[in-house]
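For this depiction, one protein chain was excluded, whereas all remaining protein chains were kept in their positions.
Moving on to chain A:
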């Protein structure tokens, strides 16, 4: 998909021109982040919604009668997703049964407030809401986990637990699909991170619009080609109710190097985000590279390429009072204390710059 208008090829804007370049009738109210066109509010709604609709249709994301759970955090992405999907479902008669599915990580002062937002969305959009919590599933809240291990690495626990919690909630709702609000910026960032980390397995699948088709419940990303700035803009103009505070345990989550780099790129050349995604789609992985095989966890039955899934490994560590178990690869005790300290310092520094938003992406 290449819907971006070529930036440098635009004719110079006429001085004083304030009409929408699409309809030519109404006043231009915004410069579209994706294409830099000056358009009115109504045309922005149309192009924004139509592009998402086109993505859904082109990729056959749904079929009539599907029960679909919308991963709802209360943040802008999932709120806009819930709103737009409801609109498109009604307008284009997808015939979907839509649900809101939220995960309560148990972060006092953050998640409880954001869930209040989702509860309001449930009423505003008329979508049934299901909440699953870490406490119920794992016996631990994030507050408890942070007390046990400190702020370092807590995002790893949260990312692993949230992913599984979403699947378990979806199973309880007996839905056919899960949709998440991952947007174009998120996916472009993930492509870059996987190149920087040398993660070829993830690089080969991080641009898939649907993942987990061989698993219990597939996940779809209808916002795959939708820019984050446009999502914010749409929410602003539609006056959508969303929660925008950052996670209190990961205050620097948005300031990773890769994220910053992508914002700089976007400023310089808006279509770079779509270009990164296109590159990710076009990478051909050499067949000699071994891909990890999928199996199931012998303890909880979740998908895993190991005997125990990641969540069970982390949970086991927590329950045994050894929370660092399962974090990174522990080397042998060979070498002096100095070496251990240096390695620990180096690995710690390695992780910090390449953390994505809210810890690791696990598409």
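By definition in this document, a residue touches a chain if its C-beta (ideal position, glycine included) is under 8 Å from a C-beta of that chain, and two chains touch if they have at least 3 such contacts; residues count from 1.
To be clear about the criterion, contacts and distances are computed from a predicted model.
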(request) Pick from "MIP18 family-like domain-containing protein", "Cytoplasmic tRNA 2-thiolation protein 2", "Trafficking protein particle complex subunit BET3" or "Light-independent protochlorophyllide reductase subunit B" the UniProt protein name of the chain that isn't shown here. (result) "Cytoplasmic tRNA 2-thiolation protein 2"
(message) From the list A:46, A:232 or A:265, pick the residue that touches the absent chain.
(response) A:265
(request) Looking beyond the chains shown, say which of A:40, A:166, A:191 or A:209 touches the absent one. (result) A:191
(request) Can you list, in ascending order, the chain A residues touching the missing chain? (result) 2, 6-11, 191-192, 194-200, 203, 257, 261, 264-265, 268-269, 271-272, 274-276, 278-287, 289, 346, 349-350, 352-353
